[in-house]
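Left out: one protein chain. Kept in place: all the others.
Here is subunit A:
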Amino acid sequence: MFLAIRELLHTKLRYILIGFIMVLVAMLIFIISGLANGLSADNASSIQDMQADRLVIEKDADQQLTKSILPESALSEVEQAEGVTEAVPLTVHMSGISKEGSEQQHDVAVFGTDLQGMLVPEAIQGKQPADASDVIADESLQQEGMAIGDTLTFSGDNTAYTITGFAENQRFSHTPVIYRDLHHDKMTAVAIQTDGDTGVNLNESYDVLSKDDVLQGIPSYAQEQASLDMMIVFLFVIAAFVLAVFFYVITMQKKSQFGILKALGVETSYIIRNLLFQMVAISILCIGIAMGITYGIKLILPEDMPFMMETTNMVWVSGLLLVVSVLGSLISLFQVVKVDPIQAIEGGE
């Protein structure tokens, strides 16, 4: 890419400027999608990571987990349904906890289930809960001053529970989740594992939700994600237009040069390959820099900030950005095709 590299090196300033804009836009996209991921996890990681294929809930609950109430008979009915290999009861309600001897309340989501069942997450610190007075909680509760072995009570209830362990990625509706024994609460849902893809034939009396359906039913989840997604889409559109305009202006300025090169016998396809190379090289470099800076920012963000960078997501976003920038340059390439080499003779206008 003889021409491309020499031009980039010679006209550094102009390309550094556009590179700067591109780094900023790419960074903003990375940060917002990190935030979207983080908030999504903060809102629903307990559901996303749940060891269940589907959740069976009440028919009239608008597909919202928190609105569902099931009778006790539901568990045995679901257990016997065709295709269900495992069924575990689940209760969900929002509550507050306080450490023994302290007045301070912390918001939590209480997930009641069979402590020997599949829903109880793996402890990354401490032990699995063993008896009805044990609980396992999301690790973020440690930031509220909770530790393994602490005794706590739920608001409106004087029963004492002991934290035996902490698990990761257990957040629901922006609060940490505590798993405890089923207690006497009304059953919210039955979590099931199914064998393969055979549909569960329960739809007559219940709603069978996939985990994605459940996420959409978490209050504010869809709205939160939609507004962030909209920002990301806008940033992509802005990036495409900024780059398209920039390359269009630069290409127009270089029209007479292209005329000369064509008159001298340089093929149009060679010129276009060089321009595409510039475009791709600048984009890759800028995306790389933006990614590096975003990782740096992540390191200095406070721990409880809902910010999450996933490799697959980053690769997708980067790839899309690259495609968008190349698309943005297509109008300019069309200008190059249109340049008539005869301009070189007619005064290079």
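A few comments on the model shown:
Following the convention adopted for this analysis, contacts are C-beta pairs under 8 Å (C-beta built on N, C-alpha and C of every residue); 3 or more make two chains touch, one makes a residue touch a chain; residues count from 1.
Note that contacts and distances are computed from a predicted model.
Note on the omitted subunit: UniProt lists it as "Putative hemin import ATP-binding protein HrtA", one of the names in "FAD:protein FMN transferase", "Inner membrane protein YgaZ", "Putative hemin import ATP-binding protein HrtA" or "Acyl carrier protein".
In the complete complex, the residue from A:Ala263, A:Leu276 or A:Ile297 that touches the missing chain is A:Ala263.
Listed for subunit A, the residues touching the missing chain in the whole complex are 2-3, 6-7, 9-11, 256-257, 260-268, 270, 341-342, 344-348.
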